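Note that this complex is displayed minus one protein chain, with the remaining chains in position.
The chains carry the letters A and B, assigned in the order they are written, with residues numbered from 1 in each.
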Amino acid sequence: MRKLSDFLIATVAGVCALVAVGILVGLVAVIAQRGAPAMSWSFFTEQIRLVGAAGGIFWNLVGTIILLVAAFLICAPLALGLALVERVYLRSERMRRTLRTVLYTLNGLPSILFGLFGFIVFVQWCGWGKSWLIGGIVLALSMLPTVTVALIERLKAIPSKYVEAAAALGLSRAQIVWAVLLPQAWGGLITGSLLGLARAAGETAPIMFTATIFAGATLPTAIKDSPVLTLPYHIFILAQDSFDPAVGSKLWGAALVLLGLVFTLSLIALPSRLKIHEEADV
Amino acid sequence: MTPIHFLIPFVALTACALAETLKINGSTTVNLVVAEAAEILRAEQNLDIQVDTQGGSAGGISLLGDGLVQVGMSSKHLSAEDRAKYPAVQFRETHIGEDAVALIVSKDVWDGGVKALTKPQVRDIYEGRVMNWKDLGGPAQRIAFFNKEPGRGTWEVFVQWAYGGAKKAPQVSFPEVGGNEETRNKVGSTRGALSQLSASWADGQRIFALGIKGDDGAVIAPTPENIASQKYPLSRPLFILTNGEAQGAAKTLVDFVLSDRGQELVKKHGYLRLQDLK
Partner (left out) sequence: MTRAWSWLFSFVALAALALLVGIFVWQSGPVWRHEGLGYLTGAKWFFRQHEFGALAMIYGSIVVSLVALVLAAPLGWGAAVFIAEYLPPKARLAVKMLIELLAGVPSVVYGLLGILLLRNWIYEAFAPFDPLSGDTLLTAGVLLAVMVLPTIVTLSDDALRAVPAAQRRTARALGMTRAETILHVALPQARRGLGAALLLGIGRAMGETIAVFLVVGRQDNNLPERWLSLGPLLESGQTLTSKLAGSETNIGYGDPLHWAAMVGLGLILLLLTGGLTLLGTGLGRRTNA
């Protein structure tokens, strides 16, 4: 009897795992299968024509990358500052906990709220219109908690003996930060940023009011009124409006490219994340 | 070390400023023509034109009013309210073609016998008094009415005809559709579906345009002749909007759309050219 329930539980759990993994792998397979016909060199190098029915997604890809680079450059110093303050410069444990709580809470905030924030403050109040920079700021804010938390965890994992040894050698606090903490934390910054960027790459809601349009933009030339084309927004608009069969495989193709971008960013972070896991799983 | 130091060379490295960027926003109906015109102008004259369709006709008007775009696209007349909202803006409507709004239904409704509706019948549906096609001589199927988003030119033409204006229309709650393609997609894939859509988008295979039955029982179908002669009541003008007289790249665009080549685009997308209206 007990053996039976043992077997049943194992089976049920196994089925669940199979179904869960199966659904997720399955949907990637569907996208790959439907998007494959659209993959060609010209798809990547041409721009959209005929409202998505012809041409390629070159500028969409460029625009997404521009936003991601901007987001990283804005987010990195802010995350570093926050992490250092939390680990090194804050004295009281309560303040630290409060800061961490704030970060965790903000991590769960829907991205559309960041988009509305960007719309109100930058598009309207600052009068910038739609701009790639606003997209960068908004995405940076939305990835900030992820990157900061990753950095803090990484800094926490640095064995205290390194810090103690450095202090014993007479290094000042600033020197300790630069000589000991930051070089080790660099990996955490990259890993956290890649994870944040992977998520940011697929975001539509924060950029649709602030940074992107459907057709006509190439490289931004200024800050004001300089939107970009992006992959997620392209897919979003066409998903609602596409009935034209010609658009069909190109739409899936764009989805596949976006998926590829997101997965690549996640996968680059993989080795260092595996290392952290191994260190933690001791 | 600050983000600003990284951004300055980044911005400087991007392409040096092209001639003024022409920004356009507005109706998805007009967009088909203007977007293609923009592609042609971009290729032939190297103009930098950006086209978007946020918010439909209403979006085009408000973004033009806010100064965020130089050209708006609209499939409805500007109202007194619109003008009052932006007193400093001199809206200029340039008529580029004509289109008709049709009540479109899915195949099962058309095949089930409903080929036209009267205005009272439409009102009954809109206000929820009639909920099944069998009450209208059609198949026994629930009426799946998809209402166009408020602000869409298509919707405004519809309520103008059915009620005399947007303000006089009762507030109703139906599932909403946004652009023209989404409407066509949804109506085509749902049984018993009904929605408002540009007449030229009805393909006669999955989507069918109903005629309007008048008090005398005569059915007026949304054919080009009926639209041109104004017999079909739900026609609406297609406009390019500018603040004051169009200048520079905007003028180039307007001139192009009014030219023979531009008007061919109008016809290509199923609308009526200006000359067809005479």
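One rule holds for everything that comes next: a contact is a pair of C-beta atoms (placed from the backbone, for glycine too) under 8 Å apart; a residue touches a chain by one contact, two chains touch by 3 or more.
Computed from a prediction, not measured in an experiment: that's the story for all the values here.
If you put the hidden chain back, the residue from A:185, A:198, A:211 or A:229 that touches it is A:198.
The chain omitted from view is touched by exactly one of A:43, A:59, A:72 or A:114, namely A:114.
Of the listed positions A:3, A:91 or A:161, the one in contact with the omitted chain in the full complex is A:3. Within chain B, the residues in touch with the undisplayed chain are 1, 54-56, 58-59, 62, 65-66, 85, 142, 144, 146, 149-151, 166-167, 171, 173-176, 178, 186, 189-190, 193. For chain A, the residues touching the absent chain in the complete assembly are 2-3, 5-10, 12-17, 19-21, 23-25, 27-28, 30-31, 77-82, 84-85, 88-89, 101-102, 104-114, 116-117, 119-121, 124, 141, 144, 173-174, 177-178, 198-199, 201-205, 208-209, 232, 235-236, 239-240, 251-252, 255, 258-259, 262-263, 266-267, 270, 273-274, 277, 281.
As a working rule, only the chains that are shown with their structure count from here on.
On the chain B side of its complex with chain A, the touching residues are 1-3, 6-7, 10-11, 14-18, 21, 23-24, 28, 31-32, 35-36, 38-39, 42, 48-53, 68, 178-182, 184-185, 188. Partner chain B is touched in their complex by these residues of chain A: 49-51, 69-70, 73-74, 77, 129-130, 133, 213-223, 225, 227, 237, 240-244.
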